[in-house]
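First up is the structure itself, then whatever we jot down about it.
Left out: one protein chain. Kept in place: all the others.
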Amino acid sequence: MSSSLDDMYRDIILDHYRAPRGSKPLPMADIHSDGHNPSCGDDIEVNIQVEDDILKDIHVNCKGCAISVASGSMLAETVKGKTFVEVQRIAEVVKAMLKGDEVEIPDDLGDLDALKGVRQFPVRIKCALLAWVTLIEGLKHYADDPKGAKPSVSTEKED
Amino acid sequence: MSSSLDDMYRDIILDHYRAPRGSKPLPMADIHSDGHNPSCGDDIEVNIQVEDDILKDIHVNCKGCAISVASGSMLAETVKGKTFVEVQRIAEVVKAMLKGDEVEIPDDLGDLDALKGVRQFPVRIKCALLAWVTLIEGLKHYADDPKGAKPSVSTEKED
Amino acid sequence: MHTNADKKTTATPPVHRELDVETIRADFPILNERVNGHPLVYLDSAASSQKPRSVINALLEYYRRDNANIHRGLHTLAERATGAYEHTRTHIAKFINADEPEEIVLTRGTTEAINLLAYTWGEQNIGEGDEIVVTEMEHHANFVPWYQLAQRKGAIIRRIPITVCGHLDLSDIDTIINSRTKLVTVVHMSNVLGTINPIAEIAAKAKKHGAIVVSDGAQAAPAMPIDVKDLGVDFYAFSSHKMLGPTGVGVLYGKRHLLEAMPPFNFGGEMIQEVRFDKVTWAELPHKFEAGTPNIADVVAFDAALHYLEDLGMENIHRYERDLTAYAIERLSELPGLEIQGPRETEQRGAAVSFTDPDIHPHDISTFLDSHGIAIRAGHHCAQPLMRVLGKVATARASFYVYNDRSEVDTLVEALKDMRKYFCL
Partner (left out) sequence: MHTNADKKTTATPPVHRELDVETIRADFPILNERVNGHPLVYLDSAASSQKPRSVINALLEYYRRDNANIHRGLHTLAERATGAYEHTRTHIAKFINADEPEEIVLTRGTTEAINLLAYTWGEQNIGEGDEIVVTEMEHHANFVPWYQLAQRKGAIIRRIPITVCGHLDLSDIDTIINSRTKLVTVVHMSNVLGTINPIAEIAAKAKKHGAIVVSDGAQAAPAMPIDVKDLGVDFYAFSSHKMLGPTGVGVLYGKRHLLEAMPPFNFGGEMIQEVRFDKVTWAELPHKFEAGTPNIADVVAFDAALHYLEDLGMENIHRYERDLTAYAIERLSELPGLEIQGPRETEQRGAAVSFTDPDIHPHDISTFLDSHGIAIRAGHHCAQPLMRVLGKVATARASFYVYNDRSEVDTLVEALKDMRKYFCL
């Protein structure tokens, strides 16, 4: 097995992929956001229940490759219970990391570090990004108009 | 000097080129025909004075390369004084020869044999053809309508 | 076997002969590459084939001895280059049994060939309410240009659906093709399903209504003997790079009277007869459609690819691929849950085999196989409408060519077994 393969599919990623977190549907979500990468066929749905400025609960439904599913699962695990401001910051850090910037992943977000291996596979970066961009879009949309229609994004325009 | 060059520019051709026959304008021509090869810039004008079915006199005015000028000059020399039928036949023989068919050039048309060397230079065949095609077109036109407008042809459509 | 094709005219094609794959493989330098520590197993020829030494050498020789711009040159190199370029055109005409070289227009590839057609024949002949018939299994190259044309013109796109087995469903063909039909365009062999479509049969239906018939031969031309007359098509398109030739060369075959009636596509040098500031006239076929300096070197080298194919014999290639595909389908069927797309029987099928795993996304399959040195393609294969019909977002696709053998199928199957362990255990 080549080591770069194992760099990408780290145990932690395979673990998230096999048992995605946040897979329980949320009947009463406040934020809904859809992501879609047509060339991959990756499809993601992010639903969030808000309480004050906290992301109280989150549901991520991703149909896609191991990377996009694991990334969505990590997202669900990471952001649950955090404030809007914190989540925004984390999402930006992950985006920067995936795009190749040298960023420090805070210790309490240790799992996310596993996504770094994806950078060796340029065509797969957008898979890892999809969940995060979908989340950011959802938050932005909610801030602008809490009752608005749900946004729909893609990460294929950025590569 | 390469022998193929001398095959094309035979002395007889250079002689016709340097002193083209039929260069005297005909004030009272019955047949007028124009030929033009845009990609070469070869331009030819053939004017013929008819008496009964004989091509009594001919004027060929060719602006072009040595091959087109020599071919026009040979044409003037050859067809002068011959009948329509004879000329038609000669023109077809020359066309066939230039296109690579194995044809016999009658002894009395000896000079024309010199045009054979052109066949080694595919891009120049249309130069040698131009005068003959212009002549044929003029004859055809005259047969159809002796008072009609003069035709205009090109040999660049045939290669 | 004489596989290092040269420029001599090929003798009558050998019949009923097995391909000697070992000898063939020796002609393809890239097959000695190692990928991620494994010998390269190249199963992505439907995307682009590898090139034999004779084709690579033809390029080399061209640039070392003959290179010059063509058609307007009166010097020796220009004449050699022009001769070689036109020689390939003549060869292509023979290869697909066209009437004459003037019916062969050289393009960048299948995509450009079809776009040329839509911009010229299409602009001129398609009007409001006219119908264009396509199939559900078209590559984007043979769908989007027609879709755009229809949008511009107010024309209607009608589709021939597919059966669950991956064949065209011709049961409604007599309604789909009707008196409003102006154009019927059908992929000869699907790049996803492998299906070989009954072009002649469909062409006959189209002809009854006076419609023009186009076929996209990008996958078929590399794989089987092509006779445009037997197929009954008016236009046929294919790409050099999928049939052992260089990238950047494609072919649009068209019947002379149709090509003659069409306006030019691109404008510039070589395609005009005369240009004045106030009047422009076009060159004769096929130059009318080849504006500017063409991809001379690659066209010249494509000749060597055709020779290579002819030396093997297109019938032999077809038979060999059928056999290898049958073996691949048989072996892939051993894998639990693996779903194979397209026809099972190999009578009307080529060597592109798409499959999906119930649990593993095709992109993960491809990445995993690559770590074993195995190159396959994963994605929608530029056939998103078909993917939607199949209910898939993507498939994995292994595709085989003359240099592939059964042992490579075995390597693929073993790796797929490992893969399930890797991702699912």
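Letters A, B and C mark the chains in the order given here, with residues in each chain numbered from 1 onward.
The rule is short, and it goes like this: a contact is a pair of C-beta atoms (placed from the backbone, for glycine too) under 8 Å apart; a residue touches a chain by one contact, two chains touch by 3 or more.
Every value quoted in this text rests on a predicted model; they were computed, and no experiment measured them.
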Q | Which displayed chains the hidden chain touches across the whole complex | A | A, B, C
Q | Options C:I296, C:I360 or C:L416, residue touching the unrepresented chain | A | C:I296
Q: Could you tell me which of C:P145, C:G166 or C:G313 touches the chain that is not displayed?
A: C:P145
Q. From the list C:G73, C:P101, C:P198 or C:G232, which touches the chain that is not on show?
A. C:G73
**Q.** Full-complex contact with the absent chain, from B:I31, B:I48, B:C65 or B:A114
**A.** B:C65
(Q) Using the document's contact rule, name the residues of chain A that touch the chain not shown here. (A) 38-39, 121-124, 154, 156-157
Q: Go through chain C and note every residue touching the omitted chain.
A: 29-30, 33, 35-36, 40, 42, 44, 47-48, 50-51, 55-56, 59-60, 63-65, 67-69, 72-78, 108-112, 114-115, 118-119, 139-141, 143-145, 147-148, 157, 159, 239, 241, 246-249, 266-270, 272, 274-277, 280, 291-298, 363, 366-367, 369-370, 374-379, 381-382, 384-385, 388
Q) Where does chain B touch the missing chain, residue by residue? A) 1-2, 4-5, 8-9, 14, 17-18, 38-43, 63-67, 121, 124, 127
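Please note the rule applied: only the chains that are shown with their structure count from here on.
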Q) When the centre of a chain is set as the mean of its C-alpha atoms, what distance in Å lies between chain A and chain C? A) 39
Q. Using mean CA coordinates as chain centres, what's the chain A-chain B distance in Å?
A. 80
Q | Centroid spacing, where centroids are CA-atom means, of chain B and chain C in whole angstrom | A | 47
Q: Check each residue of chain B and list the ones that touch at least two other chains.
A: none
